[in-house]
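Provided herewith is a single structure, encoded as structure tokens, for subsequent inquiry.
What you see is the complex with one protein chain gone and the rest in place.
Just so it is clear, A and B label the chains in written order, and each chain counts residues from 1 on its own.
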Amino acid sequence: MAIAEQKLTSTAPTTSESFQWRSWLATVDHKKIGIIYIISAFVFFIIGGIEAMLMRVQLGTPNNTFLSADLYNQLFTMHATTMVFLVVMPMNVGIGNYVVPLMIGARDMAFPRLNAFSVWLFLGGGFLLYLSFLTGGATNVGWFAYAPLTQTQFSPGQGVDYWILGLGLTGVASIAGALNFIVTVLNMRAPGMTINRMPLFVWMNLVVSFILIFAFPTFTVASIQLLFDRQFGAAFFNPALGGDAVLWQHLFWFFGHPEVYILILPVMGMISEVLPVYSRKPIFGYSFVAFSGVGIGFLGFIVWAHHMFGTGMGPLANGFFAAASMVIAIPTGVKIFNWIATMWGGDVRLTTAMLYAIGFISMFIIGGISGITLASPPIDLQQTDSYYVVAHFHYVLFGGSILGLFAGAFYWFPKMTGRMLNEMLGKVQFWLMLISMNVTFFPMHFLGTEGMPRRIYTYESGMGWEMWNFIETIGTFFLAFSVLLFIYNVLVSLRSGEVASNDPWDAATLEWVVPSPPPSYNFLHIPQVTSRRPLWDAKYPHSTADDHHGEKSAPSQIRYEYSHEDSPGAKEIHMPTLTYMPMVLSSGLTVAALGFIYINQAILGLPMRVASYVFIAIGFVMVFYAIRGWVLDSRRDSPYLGHH
Amino acid sequence: MRKDARQKVMLAMVMAGITMVLAGCANLPATTMYTYGDHATRILDLLMVVFWMAVAVFVVVQGALVYTVVRFRNKQETTALPKQIHGNTKIEIAWTIAPAIVVLIIAVLTFRTQAANSVMPPEAIKIRSIAHQWWFEFQYFNQDGVSLSTPIVVDEQNQPTITTATDLYVPVGVPITIQLDAADVMHNFWIPKIAGKTYMIPGKSNYLTFTVQEPGIYKAFCAEFCGEAHAQMHFRLIALPQAEYDSWKVNVAKIPASAAGTVQVLGLTGDAARGAALFADAKKQCASCHVIAGTDAKGKIGPNLTYLGSRTALGGAILPYSVDNLAKWLQDSSAIKQGNLMGRVIKKGTLTDQEVADLTAYLDSMKLSVALPAEK
Partner (left out) sequence: MSSSAGHTHHGEAHQKPLVGSMGVDSRKLGLWAFIGSETLFFATLILTHLIFYARTTNTLSSVGALELLDPRLGYLAIELTTVLATLLLASSLTMVLALAASKARDWKRFRFWQLATILLGASFVGGQIYEFIHLYHEGLKLAPAYEMHLSHEAYKALSALNIDPSIVRLKEAGEHATALVPSLFGVTFFVMTGFHGLHVTIGIIWLIAIYVKVLRFPESPENPMDIELGGLYWHFVDLVWVAIFTLIYLI
């Protein structure tokens, strides 16, 4: 089944169809929800990028007065909070939402309404976080919010409370999303797709979902405790009243370290999909790559205090966490070698997606190496809290997560939109982004080594930091331009890009069986899976292989589907109905959370707490209404009742 | 890639590499690459080993990556599939063990350095540093009966013999243990050329031990975000030869002579005696925050101002000391250091220019004779 035989009919809606608000606001379709996540995350990426550019303008010259100290402090806090919680996480979840059900041959996620709830609640949380800029100032205590700076006497105003409640909402959204992924991947795979035949992107999403549900509760508890400190007279983290400032750090990083694996593992899964396709060979060492992901997931829970080497835990504790942190380099290294070996002996096509995947590996090597030096407590004591660590995490987060997400974007854009992105523009954008990324972040290693602390809104002249800071600021502008190029590419391609077939890349996994974009029900006929690369084995049944490690059972019967909403047989497929309830529920929680922020304030000209109680009451009314409606929806859709 | 294009890229990379090496080579004021304290020196020695291992790993892995992409790049439209190899258990085990060995070496070296840097020799001089938003306080104690690893308790029986701020004087060649405390939020203590940083945590005391190897004035910072003026919370380590240090200790403990003399600043003549009277005037509020030995001032919120005339820097070590800078600070400290606590009380216009000139004269008149070493 060669590519040339595929039909080239775009199933994307034509631009003449009017935008259906209801079909988006009341959607429970994983593909639409994925797109909402992706677009929202991208918008936040722009916002976070602007925050970064403002900071870099301020730091471009010494003793600069472009930004006040307080505004700078708000910006660096919100930049990090945005990039971690409102960009990389939702982008991962968005792409995962779109692709995972397709990859496992399912029609949707296990809990479509819960899925919708997650995306609207994520937006509610993001809204709260950014509302704070307009209501007296955003949080300005750093994204890890060390105690006791976060106590009311040092951080008056509501900024920190907005941060707590905003991230509380996004945290609930994330946990709900992770539960959804776990059940979907464990329970909804197509017949024949054993766990050992799942695509690696699905594996990584499963691992990350488990990490998430076990790591987030600690952060939830810590932030609840902080909220109680600030609003209800508790003193969990207030040493002046018997609390413990270091306890916050332990609780936060117990969550915070697994969090960074949540940020990177799905992207590693994407790379594990992209590389084999453009090398025209399977991933080298599927089992090692899968299990190294699991290993990283487990190990990620026992390394947290490498963020705390300077807090005086003592050499024994430091030694343990140092050892564990170094051990975690091993499964990471394994992945890199497996990826290189995947390309070795292959027929490597340097599409934009492939360039991004290779760029990811290259930049991640650098980030990984700086991570090794940071894992050594003595060296860490010089490097932490300086621009060296800023360099490290930007290499793994920008050079890693962001570049990898662009690889995923170029790879799956045709599937999601029915159009190909412009490759020429893409390649120009890639090289510009790669070079300017290095210009912006590599010198930070030097600055840190030269003694520049982090989180400083300005620095004096004569320290020798001027040149690199200026260069980094220039780099930022080119980086921003490369993102603009991407936006231009997307807009132009949506309008007039080459129409995409089902399988424009000659790929291996099930999402390329269906049209681009797929109909709402995904597969007309749920595929029967007999190997790890069901589509590939159908296209190339005689492709030589040393052996399949026993995972191939029968010739693949997969064929391309050319179906749409009105295809014969489509009407018999019953998808869950549209419903506004998930959006109402998330909105209710957002309103109640907003009320909670002002639980000890007199606002809107009303007496103390009145406005707060009103908001909370309205929020809870909405919540109960939505729950009732949701239960009725589930009755309506129940497979047992056969009402439709 | 075409041959000449490849050569250009190689050349660019070599130039970049040279720049990198050169950049790391300069002895900048706060660099960790030129160390004058044993703590930092051991760290640098460890880093150098790890750095070259890292360079080797980088060259090998990046090289393998680039080589693979270049060699196996699709040359023309081929339809023949490459060999569909799924893996090779032996190779995979080998490249699981290889990084494990590298990491093991780094771990062993790390533990050795860590052990060496944790040693607190019994003869170490113990000094206490308390971090405040946004300045560093230093307290010196009678060393008899001071235990190294338990916190010094300050009470009626045990008062510091010297209390000072911003300039931390230590002797060269002698182990120093700093007890690190914090009065409000979390800070940390970083003298890049001397030692790694350690957190200063309210409610907990930490310890940092180092020996300074050469006399000098060393730049130091708070590197833990601590609020609005974090960027401007600096201090200086002033390491003196033992004899100079001993003489400093004797002199700084003496009560400053009565205020006398004048100073030309802000186009006016400031009179130290008038300034002393202003300082003592309760309405001016100086004494509610600051202390000067020999006066009734009992303020605990701001730095100790005794012998301010000999400080190397002002405002949390962000302004080099001069009468002009001192006057500027008194006039409008918020313009220099946003968020600082003094600026909330002594705002622009709170003091008249003449008052500022007089206070400047007074504070400047308290000078110690000490031969300051060169800035390193």
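What we mean here is this: contacts are C-beta pairs under 8 Å (C-beta built on N, C-alpha and C of every residue); 3 or more make two chains touch, one makes a residue touch a chain.
These numbers come from a predicted model, not from an experiment.
Here the chain not displayed is in touch, across the complete complex, with A. In the complete complex, the residue from A:65, A:187, A:461 or A:496 that touches the missing chain is A:187.
Looking at A:51, A:108, A:259 or A:273, the residue that reaches the missing chain in the full complex is A:108. Screening A:39, A:221 or A:487 for touch with the missing chain picks out A:221. The set of subunit A residues touching the chain not shown comprises 104-112, 175, 178-180, 182-183, 186-194, 213-214, 216-218, 220-222, 224-225, 228, 232-236, 238, 241-244, 247, 251, 521-522, 525-526, 528, 572-576, 631, 634-635, 637-642.
What we mean here is this: only the chains that are shown with their structure count from here on.
Subunit A and subunit B have CA centres that are 36 Å apart. Put simply, subunit A touches subunit B in their complex at residues 68-70, 73, 140-142, 146-149, 154, 239-240, 243-246, 279-282, 284-288, 310-312, 315, 318-319, 322-323, 326-327, 329-330, 333-334, 336-338, 340-341, 343-350, 358, 361-362, 365-366, 369, 372-373, 376-382, 384-386, 443, 446, 449-460, 462-465, 468, 540, 543-549. By the touch criterion stated above, subunit B contacts subunit A in their complex at residues 20, 23-24, 26, 28-33, 40, 42-43, 46-47, 50-51, 54, 57-58, 61-62, 64-65, 68-69, 72-74, 78, 81-88, 91-92, 95-96, 98-100, 103, 106-107, 109-111, 113-115, 117-118, 133, 184-186, 188, 190, 192-193, 195-199, 201-204, 206-207, 219, 221-231, 318, 338-339.
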